[in-house]
Structures are given as C-alpha cells and as structure tokens.
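Written below as structure tokens is the structure these notes are about.
Removed from the display is one protein chain of the complex; every other protein chain stays in position.
Each chain gets a letter, A, B, C and D, in the order it is written, and its residues are counted from 1.
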Amino acid sequence: MPAGVSLYEILTVSTLLFFIGVYGFVTRTNLISILLSIELILNAAAINFVAVNKYLYPDMLQGVYFSVFIIAVAAAETALAISIIINLYRLVTSVEVKETETMKY
Amino acid sequence: MDFSSLLLMRHELVLTIIMLLLIIAEIFVSEKHKKNLVNLGIILFAIHTIFVLLPLPEGTLFGGMFKTNMITHFFKSVLNLGVLILLLQTGDWLRDKVANQHKTTEFFILIFSSLLGLYFMISSGDFLMFYLGLELSTLPLTALAAYESLKQKSSESGIKLILSAALASGTALFGISMMYATSGSLYFDIMTVSASHLTILGFLMFFSGLAFKISLAPFHFWTADVYEGAPISIASYLSVISKGAAAFILLVLLFTVMKPLQGVWTYLLYGIALLTMFTGNLFAIRQQNLKRFLAFSSIAQAGFILLGFLSADQLGATTVIYFVMIYVFSNLGAFGVVQAVSNATGKENIDDYNGLYRTNPNLSLVLLLALFSLAGIPPLAGFFGKFFLFMAAASQGYYFLVFLAVVNVAIALYYYLLVVRAMFLRKSDTAIPYFKCKPMMKLGLVCSVLGIITIGLYSPLYDYIFKISISLFE
Amino acid sequence: MDFTYTILIPLIPLIVFLILGIYSLKIKEKAAGIIGVSGLSVSTILSLYTAYQYFFHVGKVDGVYQPFVEKTVWMNFTDTLAIDMGVLIDPISVMMLVVVSTISLMVHLYSRGYMHGDTGFTRFFAYLSLFSFSMYGLVLATNLFQIYIFWELVGVSSFLLIGYYYTKPSAVAASKKAFIVTRFADFGFLIGILMMGFYTGTFDFLTLNDTAALQDMNSPIMQNAGITFMGFSVITTALVLIFAGGAGKSAMFPFHIWLPDAMEGPTPVSALIHAATMVVAGVYLVARLFPMFYFVDDGAALQVVAYVGAFSSLLAAVIALTQHDIKRILAFSTMSQIGYLMMALGVSGYGGDEGLGFTASMFHLFTHAMFKALLFLCAGSVIHAVHSNLLQDMGGLRKYLPITHITFLIAALAIAGIPPFAGFFSKDEILVAAFQNNPLLFWVEWIVAGLTAFYMFRLYFGIFWGKDRVYEHAPHESPLSMTLPLMFLALMSATVGFIPFSQFVSPDFVAYSTHLHWDVAAMSVGIGAIGILLAWVMYKKETTIPATISSAFGFFYKWTFNKFYFDELYLFITRQIIFKRIAQPFAWFDRNVVDGTMNLIGNSTVAISSKIKGTQSGKVQDYAFTFVSGIVVLVMVFVYFMN
Amino acid sequence: MDILSLFVTVPILTMLVLVFTRNRKQVRLVSLFGSLIQFGMAIHLLFAYKTERAVNTDIMVFVKDYVWFEQLNIHYAIGVDGISVAMLLLTSIVVLAGVFISWKVEDLAKEFFISLIVLATGVYGFFISIDLFTMVVFYEIAVIPMYLLIGIWGSGPKEYAAMKLTIMLMGASAVLLVGVLGIYYNSDADGGPLTFNILEIAQVNIPFEAQRIFFPLTFVGFAVLGALFPFHTWSPDGHASAPTAVSMLHAGVLMKLGGYGIFRVAMYLLPEGAMDWSWFFIILSSFGVVYGALGAIRQNDLKYINAYSSVSHLGMVLVALLMLTKTAWNGAILQSLSHGFMTALFFALIGMIYERTHTRDIMKLGGLLKVIPFISAIYIIAGMASLGLPGFSGFVAEMNIFVGAFQHPDLFRRIATIVTVSAIVVTAVYILRVVGIMLMGPIKNPEFNVLPPSTWYERYGIFLLLLPIIGMGLAPLWLSDMISASLTPFIAQFENIKYLSHGF
Partner (left out) sequence: MERIIFYILSAIIIGFAIASVTSRKILRAVVYLLFVLIGVAGFYFLVGYNYLAAIQLTIYAGGIIVLFILSVLLIHQIDNQMDVASLARRAVVGIACLLGSGVTLSVIWSHSFPKPAAGSQATEVASIGKGMLSYGEGGYILPFEVITVLLLAVIIGAIIVSKGIRLSLKNY
C-alpha cells in the first residue's frame, strides 16, 4: 500500500467525489450531464471498495472484483440510459431535464 | 461441487432456457405468426411455474454466493404465479397493440430477465450477487418503461426510472462499501456486523437502495410518475412483483445479516412506515389517473408492510410474506381491470369509470373486490393480512403506531371508495360501453379474484409459511 | 270470599276497546253503541255487586274493613323489587269503583245521543272503553308501579279523547298540552316511585301503609326516612314528588293549565274524565298513601298537600268568576272543588273522629262526581241545543229545555252547598275538618264556598233566565237518551248526601259516626245563600252591575279574566326558553360544532393533500435531492441523536 | 353443521342463490324465503336455548370452537347466551320485515337484496361469535354494505352521507381494533397462553394499567356505532339518506352491535377499566340522552327526528350499561331490543308515508289520520311505544333502566339518572309534535286528499314489528328472565373487583 497514505484520506476523496456527483445530479439541466454525475458517484463507490480491500482485507480480492462488476454495470446502465435519452431526443429534439416534467402531482 | 447440485438453481436455469427458446423462436417464426409468440411465451412460463413448484432441498452454491431454501423457493413460486397472472392480463395488449412492432419477444425476454434478477436477489448469498440481482431486475424494467417509444410519457418515465435507479444503486454501493469496511466481508454468512456509526451510515445508505425499490418515503417519488408513463403491465410488475421481492429480501437481510442493528432499524422502520403510509394516502386522495392512484396506494401498502418487520420474530416474518402474497393478488386484480378497460377504450381516469357497473358489472365487481381487499375489508384476504401486520406491531407494544396505521386504513378506505363510488353510485351518459374481455384476460382476473377470496380464509397456507420461514432464523 | 272476579271489571272494557278499536272503520254506529254500553253495564253491575258484598257482608271484620288482595308478579326488577299486577279491594277502591262505574255508564248512555251521527262514533266509544279500562285498573291498583302504569294509560286515553276532533287545531293543541303537562308531573311521580322503591324496598301499598311499621321508629321505612337526599328526608321528598304527579292529573296549581283547554273535547268526555273520575285520581293517590303521608315526618308532605289544595281552590274559584265559556267555568269549578278535596286530606288526622277530613274528602269526591258530571252533561245538552259554548249566546232557555233546566238547578244547588242536596253534607264535613285543624284554611274555603255559589248561579241565571238570544233555530230539549242520565244523576245529587259515609270510609278503615256541626253548617249555608242572592241580583235580569263592577276592578278583572296569565307564562317558558333558547341552540350546535368537527377532519385531510402536492414536482432532480437529503437526515438522526 | 353456524351459512347460501336469479320476482321470492328460514331458525333457537339452558349451566351454550389460525391463536368460536339469543331473534325479525318493506325495489333489485343479506350475515355472525377476531371480522362485514346500500338506493345527499357513515364507522373500528389487540396481548397476564376467546380472557385478571388504557378505546370503538354523543353525527345524515329497509336494519339492528359489543367485550373483559372510566362516559351518554331528545324537537324531517330519538334511546342503553347494576343491564338489553323493533317500525312507516306523499317534511303534511288511517294509527301506536307508554316494550325497558340505575347508591349516578329520566318528557314533546302536526290537524296539501291505502306486504312488515313490541310490553317476564339469567357472569366479573368499594 502507498506509504503514508491513510485509508481515511482515500475515503475522504471518495466521499467528496460522491457528493460532487450528487451535486451535479441535482443541479445540471441536461440529461447527459446528469449521467456524467452518476459516473462520478459510481466511481466514488468503486474507489471505496478498492481502498477498503487494499487497506483492511488484502487477503481476498472481494472489493476488487466488486469494482470490476461495478464498472461493467455502469457501462450497461449508461448505454441503456443514453438510448432512452436519444429516443426522447427524437421525440422532442431536446435533452433538457425540463422536458421530463410533464407528469407531476 | 457436482453439477447435480445445480438443480438447486432450477428456477433460474429454467427461466434462462425459456429466454433462449424465445429468442430462437423469434428467429424461426415467420412474420404472420408473430402473434403466436405471445401464447408461446405465456405457455412456456406457465410450464415453468408449474414445473418449479416441485419441492427443493436447501443448499448453498458457489461458495455461499447463492443460497436457496424452502422459503426462498416458496417465494420465487409466488413471484412466478404473480408474473403468470400478469402475463395473462398483458397478453391481449401485446398481441393487439404491440405485436406488429416486432417487440413481443423482447418484452418477454426483458420481463423474464428482470424476474431472473429478482430470483438472484432473493437467493443472493453476498452483496455482489445482491447488487447484480438488483441491477438485473431494474435495468430491463427501465427499458420496458420506455417501451412505447412513440409516447413521450413513456420515455420520460423510462428516464426517470433509470436515473433514480442509478442514483439509488450508487448510494447503495457506497453504503455497501462502508459495511464492507466495517464488517470484513461481503458474504452474508461471514461478515460480522457491529453497531458502529460507520456501519449505521453504510446500512442507511444501503437501505435507501432497497427502500427505493419498495418505494418507501422519502425514496418513493419516482413511483407515481413512472407508473403513469409506463405501460400498465410494467406499472403492475413494478408495483407487485419487484416491490414484493424487494420487501422479501429486505426482510431476509434485516432478520439475518442486520440482526445486530435491530436497535437501529426498528426505529428506522417505525418512522419510515408512518411517513410512507401518510404520504401514500394523502397523495392518493386527490389522484384522477388510476395508474397514479394505484401507485400511491401501493406506496401506502408498502408502509403497512413495514409494520410486520417490527416484531422481529417468526410470526412477523410469516405475516409479512403472507401479506405480500395477498398484496400481489389484490393489486394484480386492480391493475388487471384498469388494463382491460384501457385496452378496450384507452380511458384511465376515475371519472371515466362513472356508471361502469351498469355497463360492465363483472369488471366492476373484480375491481371492487380488489380495492376492498387492498382497503382491508373482511372477508377478503386483505383484511387478514392487515390485521396480522397490526398484531405483529402490537406484539412489541407499538399500539400508537398501530392506531395511526388504522387511521390510515380509514383514509385509504376513503379513496378506494371514491373509485367504488364512480363505478357503482354514479350514473353517466358517457359511461364506458359494454365490452367483452378476451379469455386470457378473463383467466388472469379470475385467478387474482380467487386469490383475493381464498388466501385469507384458508389458514393452512399461513401455517405452511410459518413452518418454512423457520429457515430464516437458524 | 275472594274478589278475583273483580279482574273482569277492567278486562271487559279492554275487550270492548280492542273490538271497537281494531274494527273501528267497519262497525256501524248502532252496534258500537250497544257493544260499548252493554260491556260497561256489565262492569257496573259487577262493581255494584262488589260494593254490596264488601260493605255489607264480607268486608267488615269486627268493625274494621279488611283489604283483599289478588296479585301476580308481572315483572321482576331486583330480588326484592317487582311489579305486581292485581286488584286491591278496600273501602276507597270500592267507593271509587262505584263512582267510576256510575258516571261512566251514564256518560256512555248520554253519548249515544250526544255523539249521534258523528263519523267517529265507533272510535269515540273505543276511546271511552279504553278510558274505563285504565280508570278501573288505576282504582284497583295494588302497588305504586301498577298505579303508575294505569296512570299513563289514563293520560293517553284522555289525550285521545281531548283530541277527538283531531282536525281542529285547537283540540290538537289542547290534547298535546294536557298530555305533556301531566307527563311533566309524572316525571316527578316516577322519580318519587324510584326513591320510594329504593328506600322502602317495596312498591306494595299494603306494605307501605303498614301503620305499625310507620309508627315504629326502628322499622326500615322510618330508618330510611331519616336519610336525607339533597337536604330533605328521602321519604318525604318521595311523597311530595308523588303528590306532584297527583297534582298534575288533578290539575292542582301549578299544573292546572291543561284542564280548561281540555274542554276542547266532546262534552261527555269532559263530564267523565275532567269532572268526575280522572281528575280525582290525584286525590285518590294521596288517599291511597294516606298513612305514609300522615306518619312520615309528622305529615310534612301532608301540609304541602293541604296548602296546594287550598290555594288551587281559591285561584280557580276567582278565575271562574269572570269566564264566559260555560264549560271552562265548570272546569275551573272542578279544579276548585278538587282543591277542596286535597285540602281536606291535608287537614285530616288519623283514626276515629280525627279522620274526618279523610272521610269528608272521599265523601265530597263521591258527591262532587255526581253533581259535577250532571252539570257537564247539562251543559252538553245546552250546547247541543244552541251550538255554542259562550254565555253571551245563551239566555232564557228554561222554557226550551225544561228537564235540563231543573236538573241543572239541582246540581247548582248541590254544589253551592244548599241543604238537603248532596253537596251540603260533604262540603260541610270538609269545612268542619278544616275548622278543627287549620282555621286559616277554613276561612279560605269558606270564602271559596261563597264564590262557588256565586259563579254557579251566575251561570245558571245566565243560561236559563235573562232574555232570549237570536238562535238560528229554536232550541229544543235533547232526546231521551240524553235526558235520562240527567234525571238519574239529578236524583243522585239530591239524595246521596244522606249516605252515612263515615260508616264506610275512614283512614284506618274503622267505621265511626259523624254528626252535623250546626255552626259551621250555618256559616257555609249562609255564605252560599249570599252568593246566590248576589248572582240573582246581578244576572237574573240584564243589568249593568257586572259591567260596572268589572270596570271598577279593571286591572284585577283583566288578570282574572286571563286566568292570571298562567298560559302565557308557560307558553313563554316552552316556546321562548325551551324551544328557542335551548333546543334551537342545541340543533345549531349539533349541525355546526359537532358535525362541523367531523367534516372538518375530513376536509382538512383533503386540504393537506392538496397542500403537499407540490413536493411531487415531477422533477427527477428534486426527487434525487430529497433522496440524498433524506439519507443525510437519517444518518444525522441515528448517529448524533440516537446513540 | 351446528345450529349457530347455520345463522351464517344460510344467508350466504341465500346470496349464492340470489346470484343466479333471473328476474325481480325470483329475487323477491328467494330473499323472502331465505329470511323466512332465518326467522324460523331464530324461533327454533329460542326454544332450543330454553331447553338447553335448563340442563346446561355454562356461561355460553351451543359452544363450538374450531382452530383457525393456529400460530395466532385465532379460533372460529361461537356460542350464545340469553342476550345473544334475543338479539338474533330481533335481527331475524327486522330482516324479514325489511324484505317485506323493500318488496317494491325496482333498481338493481338483486344487488340490493344481496347487500342487505350481507349486512344481515355480518350481524348474525357478530352476535354468535365469542372470539374477538371473528367479532371484528363480522363487525366490518356488517358495516361495509351500508356504503353501497345508501349510496346506490338512497336519496338526498346520499354520496356524502354514505361516505361519512362508512368512514366514521371504520374510523371507530380503527380505535376498536387497537383496543382488541391490547386485550389480546394482555390475555396472558396470569401466565396462561394468549387468546382471543372472550370466555377465556374473562378468567384472566388483566392488569389495571392495561384496562384503563384499553377500556376507553374499546368502548368508543363500539359506542360510535351506538351513537354516543359526540360521535353520533353519522346517524342523522345516514338515516336521512338511506332507503327504508336500510334505515330499518341499520337503526334496528346494526346500531345494537354497539351496545352489545360494549357489554360483551369492553365491560365484560375490562371491568376495572369500566369502573375507572364510567363516570366520564356516564356524563357523555346521559347528556346524549337529553341532547338527542332536544335535537329531535327542532327537526322537521321525519327521518332526522327518528335518528335523533335513536341517539336519545341508545344513549339510555349506554347509561344503563354504565350504571353497573343487574337491573339496569337487564333494562339496557331490553331497551336495545325494544328500540330495535320500534325504530324499525318507525322507519318502515316513514318510508310508506314518503312513498305516498314524496316528502318527509312534517310541515308539508297534515291530517294524514283521515287519509291513511291505518298507517297513521300504527304511527301513533309506535309513537306511544317510543315515549314509554305502559303496555309496550319501551316502558318495560325504561322502567328496568330507571329502577336499576336508582339502585346504585352514589349521588353522581343519581343525578345522571334523573337527567336521563327527564328525557321521557322531552320525548313526549317531540313525538306529540309530529303526531299533532302530521297526523292530526287539517290536511295542508290538497293533493294528499286521496292516498293509496297500505298494501299486504306493508301490513305484514308492520305486524311483524308491532307484535314483539306489544308482546314484550304485555308479558315481559319470559324475556327479561331469560336475559337477566344470563347476566350473572357479568355480575361476577364486577364482584371480583368489589366495584362498590371503588365508589366515587
């Protein structure tokens, strides 16, 4: 493990990353950029798994494998989301979030 | 391990095979016989449902990643039954509205893969399988929610669902990583959960992921919009099958892995249950669109389910499973009628149902029974489920919670009666004219009505669940 | 000798009532008359036979009349308390049997002529039979609850008979008034019964009147008499409340207001119910419980009876002076006479000559029944002839209605207390009793005697003398069916005074003999004569004296003419206070406050639900924000506040 | 099949047959036949009970107990004592009369009778069950059909009334449910097993703290159905909008569930709670007695008048129950029965008058006695019965209540009693007001000069209800003895805690 780098610092980075993602998710006005923020969140989780695995339970690779699957799922998710977004774009020629507020109350 | 033990995965394997068969059939069936694919899919699934009813030994596979026992087996069969009824109700819609878009097989494959995900989630032995099952059960549904790609609402609901789902799973992952950090493993059997703050943090974030699927307040907002936009069958699937499965797995996890955190999740569920019931009911009161209406009612129902968790004993577990089962049938009945009417006339508003009884008495009766069962009116099954839930909560002395819950029952009865009022009391010149239900739809509705009437009165079922649910506690 | 057969006396009218009532639309007038009269005559014969048997053969055992009781349990309350049904045969009940039977039979006969051709003839006879049944039951009652039961039934039949002309609003109003006022009195009666039952442990008259127990200070009854409830001795309170019930039926002040209006009923009814029988039920009730009234608390309750009676008689007599409706005049005279009876009971002692008041009261009840019924029937005959109730429309009728005229005169003399007519003897005894026990009351009643004579003869002269009025058709004497009862009753009124009553009726059932007190007799006859003379002077011919006097007493006249505004007072209380000030606000409160709260709960739920709809904004980002902040809040709660 | 379960199964079978009927004629005949059978069973049960009681001294006879949900200790347990037998008789008679009265229902006749019979089933089941769970089940079964019955076949603001009634009663059952659960989870106080069975719970000494918490819940839960003072508002609106037969069943039978449940569950199982709370509820209910009567004075709608008088009469039931003396209890049961018959009769008559004149406003009516003498005469008789005239059931019941209430020595109860007794005057006022304005007096509206006379089925319905009123009134002994014999276990419950020593 990297000398002098404590688990706390890594977790701090991931936490910040997570909440930056959340911030993006909530404030962006464009569906695709919301997807970007989701990637940030997922990465934060992945970093956690790896770090925990490395620092605490290095004898098994559970965390690492988990991150691998996270990445795969993230890819699938993104693909599907983008296809839906594009479909929406074909319907209303826009990918603004405000296009998706017809159903409410 | 020898491969005969793969038979423990009978559900999953058979379902996968069916999916493959459907793909092959899709290739070989000619253009004009595409409609028959619907029947094929339903028949195959019916076979599957019956076949997997065979009893099954307990066991663990893949180094503890996949666990199966009587109760999971039973619950999977319940899900099968539900999906079967749902498919029966959906068949006509697929055949008449969709077949010519070459989407039938895909529909089945997606539904089945989502169901497969639920299977894996239910019998997952570690967080990884749990997470994959969750995703596998959610992502196909997002596609299905956006199924009617010509409708903006459909795409909108798809987007809302997938974005919320992604956020939820992201949060859940973050939580899981925290629990991994504190409890040393991702395998349910190995991990040693301790009630430290970090664990609580992780647990709460992970819980939010499941709460999203069960649509508990404040993680429920997606529900109504998605239901409204999605095809009715998908809304029905979301509210019945996936919600039920999620409730079940939550039960399993809380009662086994998270047992050390009971001090936390008891209060958590106490608060969440109240919040959910009130939110669901208060929103449901003023809904016009029946899909939204049912969405909120199902949120309220989820709130009721939580009452059963509070008595962390076998009776509570039994009651929850029992209630989920009842809920499956009742809700399927309601959605079935809505779907039948919407297929025939495209009307989905409560006001459109004015005077329905005088034109379509049988449909109205089915809806009446379903709604009364949801409202918890004896002698329909819903009453028994609710009463037992209240008993479970009261057994730990949460009388005040029970009181508020029953007040909610009264509120719920109010808006269920609004629908009944429209159907029975109101007279309308523009009432929906009489139309004949297709045999499949009939079959589906009859099945759900049978469930609604019999499950409550037939106590041996409860005893059986009680007997097999012991495996949660050893 | 057992008197079980006396059960038939009430039962026969009941059967008649059922027959006539159920088939009231089918049975024709003639048949109805025959059925009714024959049924009642059987009862009458039985009653007279009973009287004969009781008084002259079996009743008296070595100088004391023994009560006979036949009863059976009707309903159990507690181990001790129960309602019995049965007959109690003792002097006063037998005496009442005679009175009721005689008058009732006469009225039945009379009505066949009076009600001739009326559409509701059968119904009328059904009601009459119902009343007779109830009255008999009341008379024969063996215990407080039985008497209360028939008490109510009497009230209902009176209600039905007053409201007989049910299309006439005034009649309906009168019947309602009569029933409700008496019902209000019965409220007190019932409470009294309840207290009596609780503290004495029995409703039975014989047990209650057990003089030995009443005189023995350690007997349970007297023990309980010591208990006080809201400040008064419980038994006394109970007795006063029971007397209140009697006052209601007997139209004593302050419950008297229903009686004048009750004259809306057909005249025979007034004669039967509101002159002779039902109105004296109160007197009978007090007489029934006389030993209790006398012994408990040294007759504290009895004092109340005496003063209420005296005041009522005075009040009624004064009011009667100025009325114009002949039936109302008679009604007030009835009230005043019953005041006499009550007063007499009130001043009576117990045992031997002491019991004179009691005897006198019963005696006067007997005679009064005769002549007052006669007066009413005569009035009926007059009204029948001139089709009006008002004095102004009458005059000089003596030549048209000879029989009525004579009989009326006899009755008037009787009530005025002129010897040798019946009223003289009974009234004389009453005055004597008062004179001996309570001079104040004596003087009051003495004046009342004068007033009575005056207004009765004002009536007499007003009707039969003076000059003719314009009659649309010449008045003619009533048919025989009506005059026959008149003559019979006239005979009675003339003669019954000579019955040695004290031989039969006395508080302790011991026969004793009375003798005339010349001084008192002279005073009463004198005042009576004065009254008659005044009336002669003022009313035999049309004079201006009445007008001048009434104008002289302008204010007082106005008050008396309006019956001292009691009706208005009660009307004010009911309409203004109870209806407007209480019931109306209650109704409002119910609609708006109670029901309002319920509706408010519902509406507010709906209101809340539309308030919070904004949170379901349809913006997926807002959902996400709630999602995450929800987690954060939960974390904060569980990490920081729930350790 | 035991004799009691028939009371549930026969109506269900009737329903099933009704489902297959084709025209209105068949519907009528089937439901008439069914209710006749129920009537017969009730009569038979009455005599069977008397004979059985002679040899059997248990608290309940004909007891049957089938395990239903084993793990939850839920049984289907049934049994009757004198009280429930009387109630069953009442129910069967009123149902039969209701069928007669609603002979002419045109619109959706089949559905109408089916819902009517569902209601009846619930009531029967409630009266025979001695298991709290089944009791609650039947309670709600009985309540729910009211919504459809009022909503579909009602008049006036029927949707509002139906919704209000249903929601208020269901809210009440909410409170009740908490109470029942509370009782259930305290039924092991003596170390025994948890149980829903009333007879077994009665043997348990439930701790006082629990009793004082759960008594009010149970009491109020039932009392709303019994029209306790602040919670009575569903009843006027509901009755006013309901069709005739429904008003009859509702006021005649359904509202009796309240008093019966209070007696059988709240007071029998929680005596100390009853002791502790009785003062409060006595105030409410004795106020309600006068309140209802005064409320009736100012109403002009016949049904409103009757609804408020029901509030007053049933208030008397509650007062009597809380007086805690045997006689008063006896009176309470008798009052329930007699009010059941009387108010059903009233609603039947009101329905007939309304059918003929199409108004229920007494100010518009007048002199009916001349036009429809039969109905009017019966109305007067019913009125007399309702104001407690001797010879009718009302008198018997009220006297039992008053005497019994007076047996209780403490001053507070005395005053409450006197307040309650004062209602007899007010009752007379509003009854006579109606009689005077509507039946007597001149005919106000020329078109009411000729009205159709009463038909055969109306007469049958009327006599069915009138006979028991008079029967109870003339010969109360056979009934009141049967009931008071069944009161001993209740007495025992209260003597266990020496209620006199609690005092006030």
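Definition applied: contacts are C-beta pairs under 8 Å (C-beta built on N, C-alpha and C of every residue); 3 or more make two chains touch, one makes a residue touch a chain.
Please read these numbers as outputs of a predicted model, since none were measured by experiment.
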Subject >> Touched by the hidden chain, restricted to displayed chains >> reply: A, B, C
Original post:
In the complete assembly, which of B:V29, B:L198, B:A312 or B:I470 touches the absent chain?
Top reply: B:L198
Original post:
So that we can see where the missing chain sits, which residues of subunit C does it touch?
Top reply: 625, 628-629, 631-632, 635-636, 639
**OP:** May I ask you to list the residues on subunit B that touch the chain which is not drawn?
**Re:** 1, 16, 61-66, 100-103, 106-107, 109-110, 113-114, 116-117, 120, 128-129, 132-133, 135-136, 139-140, 142-144, 146-150, 155, 158, 181-182, 184, 196-198, 201
Original post:
Given the full complex, what residues of subunit A touch the hidden partner chain?
Top reply: 1-5, 7-13, 15-24, 26-30, 32-33, 35-37, 39-40, 43, 46-47, 50-51, 54-62, 64-65, 67-69, 71-80, 82-87, 89-90, 95
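Criterion: only the chains that are shown with their structure count from here on.
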Original post:
When the contacting C-beta pairs are counted for A-C and for A-B, which pair yields the higher total?
Top reply: A-B
**OP:** Find the geometric centre of each of subunit A and subunit B from their Cα atoms only, then give the gap between the two centres in Å, rounded to an integer.
**Re:** 27
**OP:** Please compute the C-alpha centroid of subunit C, do the same for subunit D, then give the distance between them in whole Å.
**Re:** 37
Original post:
Which subunit B residues reach two or more other chains?
Top reply: 159-160, 163, 167, 171, 224-225, 414
Original post:
So which bits of subunit A are touching at least two other chains?
Top reply: 22, 25, 34, 100, 102-104
Subject >> Of all residues in subunit D, those that touch subunit C in their complex >> reply: 164, 167-168, 230, 232-234, 237, 291, 294-295, 297-299, 326-327, 367, 369-370, 373, 384, 387-391, 395-396, 399-400, 402-404, 406-407, 414, 417-418, 421-422, 424-425, 428-429, 432-433, 436, 439-442, 476-477, 480-481, 484
Subject >> subunit B to subunit A touching residues, read off their complex >> reply: 127-128, 131-132, 135, 139, 142-143, 146, 149-150, 152-153, 155-160, 162-163, 166-167, 169-171, 173-174, 176-178, 180-181, 184-186, 224-225, 228-229
Original post:
Along subunit B, where are the residues that touch subunit D in the complex?
Top reply: 315, 318, 372, 377-379, 383, 387-388, 390-391, 394-395, 397, 399, 402-403, 406-407, 409-410, 413-414, 417, 420-421, 424-425, 459, 462-463, 466
